[in-house]
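Notes to accompany the following structure.
Note that this complex is displayed minus one protein chain, with the remaining chains in position.
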């Protein structure tokens, strides 16, 4: 037992040595983990702010979407200004991640950024649809989120992000089509219906294992499509009833504006 | 029909009048809602930051909790410094809400603030327990979160917040008791066990309808208590086996430090 | 021995602290309960006001004003009761208990806005609504009609209008649907000005567009059949005076 | 007619855009699949390394070094295979696929740290572990052993030590438990320096304290029965040389 | 040795106690099963009654009375079977098994109330409904139609009316929608005066408002097209005097 | 005119019918509320009894009997209150309200079975438990302790025993764990012979196996350290003869 | 020494036993994988068939027959592939793998039933559906279309009909909604006579009532506007005679 007693001091000295050595290493790990936590927090804040601004942009666009041509053009111009402000936040995200050498790090931080990114894609695709009647492409979204000079992306837009964003777009289009009906606009619902139906058919073809999150969103898209189809249905019934009184139809439509 | 046609212009003029009037009112509402959203976002950021810092403080305290007396005292001193930094964030929350006249508004924003507040209460009560071996009281928590001059609270701590925070404290005490056992400290587990058991008995007496969130946390407290009781059980078996060899027990205990 | 004393001291401290905080919790629970009970008689009036308005759907046009007046009179009867509620709310804590008061406020706004629309073809301002409810006086202290409750209450009222429009046609009252459609259109455009979060107000706002569509449809139907002649002028002309 | 053309144009645009993006999605899915398949033979080695180490529990002390060497040799056999994985990962996208690579890295760290502890009584540094795995060379490109994977892998190894400590006693090897307890104590204190989030690492760290307790208990048991005499000196003396 | 006796005693005690209690549970399970089986033939009649009523949706107005009479006749056929159910229920335990009997009662009330509304334009009282089902006699013992089941059955019947109203129009029967709207309005008005605390019932009753709207929509569509001539005046004109 | 009469008649009929039925529902709701309120003071005693038993976990062996006696005394204090509950329950409707009474009964059975096990090393029979609660007399009418509630209460008590076993060791009471393990073993053995069809109960009873294991673990730890001398032989030695 | 032999013997025995059993499991896993892979090209056809049918929603009446023929042609293309699946299934083990085959069968039944309804106004019998899929021949062995899969497929098809009815109106095809409503009514009537015990199927079938309502609503809208002339009389007039 004396041996044990004697062994103790040397044991604890040597333990201290290894422990001290480990402590130095782990203090470096602590610094790294703490820095990561802070980066993540800053990115979450930026992402939340992008979400807020994108939601606002969508409301803004709905406000102008059913106005007359001139007001509509101005609304879209203003919308583009708001979009620029959002992009400035993506620039800040890029600055947060560093650039050039450490470009890869975007993937490391994709998770905290993605909620904002998805909402932005929804907003920008709505803006694009209202302006051009077309579906924005992934390349166009990515271009908007890249440095205009260097073409370096602020954040990378994956097909997943794009598809999920488009899926949300169908919900906004449903609102747009329904609002349009009340203003007597009889073409928008039919165009939107065709558009959403096409998107849905394409997305239905994506095997679930390739994009798990889509299946829940497809249910939402289906609900939106059914609502749009009902709008088109009412519209058809109305057009039939007014077939011999186009004057009244015109008058009612202008009344709403 | 001509009547209708004639009625139209006047109708739309008057509609514009009412609509313009409403627009002015609702633009004011928009400003109010937008301002609320921004305030909420700023509070969420502060609350998240308080959560992070409180978690760090808890880790810091665990690091020193099983050291020798001197190191332990220094650890607690350092911990108090960290607590001050957290309190500075609560001061910022108060500044965000305005003071004096608009003091009421805290209740309006309690929801975004509460996650950080709960985590802070957990941290400060752990600090207090390590320093004094006592349970911090609601009044003491509130005092720490009040302006030292005016005694105006930065945020109001409700009995709910306090109780939920104490419930979380039992989890940290469980970790503390288990860590203490490995360092040969035979008193801490027994003291913690008695402490947690008392807290649990009191909380068991709270009718569920008075504090709905507690029941899930009580399950967690029960799990913690059972773990502490197992630690005490092992401790008892060990003490019995070493009853005639207190020297070895002492030696082993010192070895761990 | 000092350890034993320490231990006893610690336990005593725990006992005292927890007993006190659980006491506080109970006090709060009692305040909540008292507030809820003080709201019960007011809820009774709120229900009566809505039941009164419900008669609009089967009443002839000539009875509508009287129904609305009775509804506002019922709302007015609740006014003195708010003071009792107010007394129970500690200073500065209105928002702590607004979860219990809010739904009731919304229901009153719905009734008031409905009656005022029928009577004056207007969207009652929040300030006026609060006054009619009896809030904002000296004896109702911090009680207030929040913007959110006002905005939700108004939507609740718009949700009733498609039904009224349709029943008006059944009762051969062809002026009311025109008046309703113009009003709902204005309200919808106003709400469109807001930037909403994903909360209840947003969900309720989303429902407005269907109400608008339905009310417009009725006007389409009437116009097609030449049933709005004259009445449209009547309804709109009045509106400019309101 | 221009509307019709417009419409056709719009549909064509939608078709082209969606076909392209779904193609990209598929390409990605294929990359993911290819990476997973390229990892399979490596996983085979990882499993073998762990199975080899498993023999420590029933082997006599004299065989332990050989077992650990064989384990490290197995790990080494996987080295050239990482280049195949690396080739599949597009530049800058390591973290995009780390969800698939991470678990494997952790498992290797567990094996390596275990073997190196038995052989050299040390906690293998992350840099060394990565080298032994074959990461960090020119042909493994951006592949890396992340701090998180290293830290989790080490805990996975510590989780095995209480069992080894107990089986060592059964096999009359009384030196190893003392060595283990000292090591686990050092590792635990090191991890205590970290501020963890509520993630998997935190949960695994929480488990460490029970391992430490169990390992200490064995030393208590041996000390009480005077079974550590000499061996303690042996184990600790060696440690200072390590 | 006394310990041994104690032990044996305790084992016997535990055994006897548990065996007796679990025996009771088995008996109860058997009663439940027997009751369920005795309900099966009654369910058959209940299904037939509903299937018969289902024909109302596609039948001409002239066939409706006959359909309803056949429905009530089917209900009557089930009357003698309730005695068998009653015999299985131990004294004082009706409410123990009401979870199994209730849904069936509701379904019968739905059929009866539906048929009586078509035949007599009335809301069948609970007492009458119970009689038509065959409950309340000497041989049905404690079996009873609870207030809750009656109300749920009535709501179930009102839920069917909007569909009938729409199909009546398709079948060129323009009088029925007016009669239906008036009836649903009466039910809804009476209900809204009452302060119903039971939550599940309240939610179902609230659903009536939706049914009422749909019934009113049909009357609106008919009025607009002048298809309610006579009937509308009859039903609505009088309502205003009420 | 006859239509008008009809209409008025129908409205009156609907009104009368619904008012009467909803009146019944109100009455029932009031009975429920009254019963719940009458149970509140009893619940207070039930909570006190459990709090008293909770002291067993930290008490020395010498205090246990006194604690259990106090627990049973608390249970006894509730006896006269059951008569108040009984008066509120209409004849034949015990099972209508058993959802409110059951949980309380289970809690009492848990307390009683716990105390009786500590005092007399027995599984209290359902009949005795009911008597100790004060049920089964003339003044408690249809109130009864159902087999299901009794069994659930017993399981609830057994679930507490592993914790008590562990805490007994901490409090240096080495006889209790042996007694507990033998008792839980008896309950488990008796149960496993029975074919329990009730699924919820079956799942709870299956959980007993886990409790039994934990109790056996404690006895194992004591045996290894020679701390069961006498008691172990007593309980186990005899068991082998059984 | 005999112990050593025993030990070695036991290890060898354990090893041999487990290796052989796990080998069997591997074989089964491989069969499963092979079956799943053999189903993939068939799934492709199944998806194409549905995509083709999807065009019905926007096509004019004149294109419908062609769409349905193309759909059935696509289904037919899958016929020869079933033989490959069949070869993989060991004798007597169809039901072991039906979990993988079933969903595909349901999807085919949905397509076939849909196309046959549009083309021939019939509910395709299970036997015919199986034939069109290519099941039931000599080369498809034990493969079969189960009653459950057939029924679920049929329900899946009926669930699509309300949407088609609405889109038909948009596309100015006013005959189809009448045909659809009559068909859904037939399915619903037939079903409601049957006593389906399978709970999942029952719930799905109950959902048909909601589909029926939606289809009837469309016919109502058309009737009101005089758009069913001819077709309505045809379908409904006859129904009343049935």
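Which chain is which? They are A, B, C, D, E, F and G, in the order written, and residues in each are numbered from 1.
Basically, a contact is a pair of C-beta atoms (placed from the backbone, for glycine too) under 8 Å apart; a residue touches a chain by one contact, two chains touch by 3 or more.
These figures come from a predicted structure and were not determined experimentally.
Among G:15, G:63 or G:139, the one in contact with the hidden chain is G:15.
Residue positions on chain D in contact with the hidden chain: 47, 51, 54, 57-60, 163, 166-167, 169-172, 218, 221-222, 225, in rising order.
Although one chain is not displayed, its contacts with chain G can still be listed: residues 3-4, 6-8, 10-11, 13-15, 17-22, 24-26, 28-29, 91-96, 98, 121-126, 142, 147-148, 150-151, 182-183, 186-187, 189-191, 194, 196-198, 201, 234-235, 237-239, 241-242.
Listed by residue number, the positions of chain F touching the unshown chain are 185, 189, 192-193, 195, 213, 216-217, 219-220, 223-224, 232, 236, 239-240.
Rule of thumb we're sticking to: only the chains that are shown with their structure count from here on.
Distance between chain centres (mean CA atoms), chain D to chain F: 50 Å. Rounded to whole angstrom, the centroid-to-centroid distance between chain E and chain G, based on C-alpha atoms, equals 35 Å. Residue positions of chain B with contacts to 2 or more other chains are 1, 4, 11, 34, 37, 56, 194, 205, 241, 248, 251. The set of chain F residues touching two or more other chains is empty.
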